[in-house]
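Could you have a look at this structure, given as structure tokens, before my questions?
Moving on, here comes subunit A:
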Amino acid sequence: MNMLEVDGLGHTYKGKDGSHTAIDGLDFTVGAGELGCVVGPSGCGKSTLLRTIAGLIRPSRGTVSLHGNKVDGVPSDLAVVFQDYSRSLFPWLSVTRNVEFPLRSLSRTEREARAVEALAAVGLSTAGKKYPWQLSGGMQQRVAIARALAYRPSLLLMDEPFASVDAQTRFELEDLLLRIRREQDTTVLLVTHDIDESVYLGDRVLVLSKSPATVVAHLDVPLGPVRDQITTRASDDFVELRATVAGLLQRGPVTVR
Partner candidate 1 sequence: MNRVTRTAQRWVVFVVAVGLWELVTQLAKAAGAEKSFFFPPPSEIALTAKDLWFSSAFGDHIVPGISRMLGGWALAGVIGIALGILLGRSRRAMAYLGAVFNFLRSIPPPLLVPFFVAAVGPTNMQFPTIVFGAIWPVLLNTVDGARGVDATKVETARVFRLSRTQWTFGVVLPSALPKVFAGLRLSLSIALILMVISELIGSANGIGNQLVRAQRDYEPTAMWAWIVLLGVLGYLFNTLLLVLERRVLAWQPRHSLETQALATGG
Partner candidate 2 sequence: TLSGCGLLGGDDNTTSSGSTGSAGAVEKAKIKVGVLPVVDVAPFYRAIEQGYFRDQGLDVEPVVMASGAASINAVLSGDVDVAFSSYPAPLLAQSKKVAEFKIVADALAAKPGHIVVVAPPNSPLKKPTDAPGKKIAITARNTMTDLAPMSVLKTQGVDYTQVEWREMTFAEMIPAMERGEVDGAVVVEPWVTTAMKKIGAVPVFDGASGPTAEMPMSGYVAIGGTGKFATTSPNTIAAFQRGLAKAQAEATDRTKVEPMFVKYAKIDQQTAQLVTISTYSTSLEANRIQRVANLMQEFGVIKGNLDVASMIPSSTSNK
């Protein structure tokens, strides 16, 4: 069954000085428990797409459905890692409290346990008592990831979640995400600029055109559910797929003076 169904989705930002169409006529689906990756040029409308799916902006055209129900407002059981992670943390709460913040339905001890677990998972066991502004950029991004994971959503939207962490940590977080998806059957939609990452993580890769975004391709990634940083990335399928994605993304050069 399709968890997420996007149908003829379009959005136009309206401003005083003219309007701007960010995405236009998008159609795609992501199955339950699948991990979809979205790649596309900078400014094409990926974040806009995530925002419409999350019900944060009402699309100008088309519909988003979850479990066959049209989305109108923010769906329940959803977590988002925003691209602007540093602003999505609450500066008046310590790191632990930030992670616990959405878990209000749980008991206090359970909340704490979840926060400790999630922070450990992203390698921030020792930072729990600090405030967000006392952390480095990459650490803040990991707090945002920990908050989303601790929530255990059924749909997880991530907007370039690993952009600010080093290569080694990135690998570990990628594997963490794959494991959690497997264990909790979470449906994930993840925006990334790293073509390798999109193929390594995704069950499907959605390639978008430049602004206004339309679907260039919707590729299946037949690499199976269990992947490995060394063997998977060395496999022929992987190399071929990333070449395909890279080719699809190719476009006219940006104007360089």
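Selection criteria: all candidates are chains of the complex that A comes from, given by their letters.
The definition used in the following text is that a residue touches a chain if its C-beta (ideal position, glycine included) is under 8 Å from a C-beta of that chain, and two chains touch if they have at least 3 such contacts; residues count from 1.
Keep in mind it's a predicted model, so treat the numbers as computed, not measured.
K.L.:
Touching subunit A in this complex is which of 1 or 2?
P.N.:
1
K.L.:
Using the touch definition from the top, list the residues of subunit A that touch candidate 1 in their complex.
P.N.:
51, 54-56, 74, 76, 78-80, 82, 84, 87-88, 90-93, 101-102, 104, 131, 133, 151
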